Each structure stands twice: as C-alpha cells, then as structure tokens.
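First the structure, then my questions, so here it is.
With one protein chain withheld, the remaining protein chains of the complex are depicted in position.
Letters A and B mark the chains as written, and numbering starts fresh at 1 in each.
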Amino acid sequence: MIEISIATPAREVLVDITQKVQSAVTASAPALTGMISVFVPHTTAGVTINEGADPSVAEDIAETLARLVPADAGYRHAEGNSDAHVKTSLVGNQVAVPVEQGRLRLGTWQSIYLAEFDGPRTRRIWLIPIPSIAGTSNQA
Amino acid sequence: MIEISIATPAREVLVDITQKVQSAVTASAPALTGMISVFVPHTTAGVTINEGADPSVAEDIAETLARLVPADAGYRHAEGNSDAHVKTSLVGNQVAVPVEQGRLRLGTWQSIYLAEFDGPRTRRIWLIPIPSIAGTSNQA
Partner (left out) sequence: MIEISIATPAREVLVDITQKVQSAVTASAPALTGMISVFVPHTTAGVTINEGADPSVAEDIAETLARLVPADAGYRHAEGNSDAHVKTSLVGNQVAVPVEQGRLRLGTWQSIYLAEFDGPRTRRIWLIPIPSIAGTSNQA
C-alpha cells in the first residue's frame, strides 16, 4: 500500500490529486499494468473523478451537494458535520483507475479529485496497485 | 485493457451494457476468475448496477436524478451541462463486477448500465480484467 497526503484549503472543496497519484505510481509501481485503487480512509471526505479542465465544474459539484445536503438540517450526530458524512456516502470513498505501464489511463477531460467536505485538514489517501491478467491490452 | 463503445439514444438515459461487457470478457478474458472493472472515461456519463427486468426502474433513476439536479440551476460551468457532471459524481464512473470462469456473476435482477447524462453520444467504456487469488471459490 502506498500512502499520500493532501492538505485541503477549505471546508468544502474538490482538490485535484491526479498528479500526486501519478507520481506515487511512478515511484512505487512503475511497471504496473492494471489499475490503482484510490481509497480515502476518512469519513468526511471522498474521491470522485470528473472534469479537470474547467475548475468551475468542481465548484458546481461542491455547491450542488451543499444544496442537497445542507450543513444545518436537524441531524442526530452531535459533531455538526453530518452533512459531510452523508456527502461522503453519496460520492463514495474509493475508485479504481486504469493504469498501463505505470501511466494512469484517464479520459481526456478526467481528473481524480479528493472531495473534501469537512476541511481544511490534512487528508491521507491509500493507493493499492492491482495487476490485470496478462495479455489483455487488446480492443473488443 | 478492453475498450467497447455504446451509442446512447437520448440526453438522459440508462443503457443496459451487460451483454456487451459479457461479450468482451468472453472474447478477451475467457478464463478469468476474479472481477472485471468497468470504467467510464467520460465526465458526463457514469456506470451503475440496478434492476434489468423492469425498464421503468432505469427511468425512475434518471428522472429522480433530474429532479434532484435540475439542468438549469444557476451553475458556474458555462457549457450548460453542469447537471450531467454532478450526476456523474453521484452515480460514479467505475464499478467492479465479479467474474467466474469468464462469466459475469451478477445478482438475479442486476444489469450493468451506462448512465448517460448528456447524450445522445457515442461513449467508450474501458474494461480491466482482474484475477482473484487462487482457490477462493468457496463460501463462508
């Protein structure tokens, strides 16, 4: 398992971690062909893949989640961050990204985001390099 | 990595891709036991597993998402498809499906759906065959 850490700058913000993930794969699994599982070991932050070209998309995602799951909606949990827990379960805390010969394979517009819902904090991310079966670099 | 492509017929629609995924596994990884990771390399379409028997379930999912995340809600992103980006992060763009001896193992009522939120388009899907450890076809 490979661990990276990310300092998030605000309470609710998506932080592009694509280059950090790529650097960790290059350093620790440079010959990997398969996928890298990106796992967030927190309960008020998740991970999502979405557009990286226009930063307003990430803002729209954070703001829409804030509208759907307001911070103050009469929750049971007494710590004042129930919205962050709910958003984490909506977005998810794990995704597996294709890798070929140590290079992340993402779509043209895709970036990997840590989805912070209760920052600012320093967050850890765990990466698991998973090999695919040999001989499957073909197209159907 | 195996690539398949799907033409989607409408702006917001779930398209059953189960048979296409099975055919690609049969062609490229016929002896696979483990799982197939289904990864959508787009930012306005995702993947989800849900009921395949009654097509009204897929319609209910698309319509409920349209209610929760309306197309016109004062987004920042200027391309007019912010709702599609947000829905993609809610549904997710990757899922791993169990496979045994080259056959998808899904629950009785499950189908794999490409969740189109900004079609009609031709979408690509990337499949990564991942082996499990040997000798785990037992039940606990």
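Here, contacts are C-beta pairs under 8 Å (C-beta built on N, C-alpha and C of every residue); 3 or more make two chains touch, one makes a residue touch a chain.
Predicted, not measured: the structure shown is a model, and the values here were computed from it.
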Residues on subunit B that touch the omitted chain in the whole complex? 34-35, 48-51, 54, 56-57, 59-61, 63-65, 67-68, 90-92, 95-98, 100, 105-110, 115, 130-133, 136-140
Please identify, in ascending order, the residues of subunit A that touch the omitted chain? 1-4, 23-24, 27-29, 32, 34, 37, 39-43, 68-69, 73, 75-79, 82, 85-86, 88-90, 92-94, 96, 124, 126-131
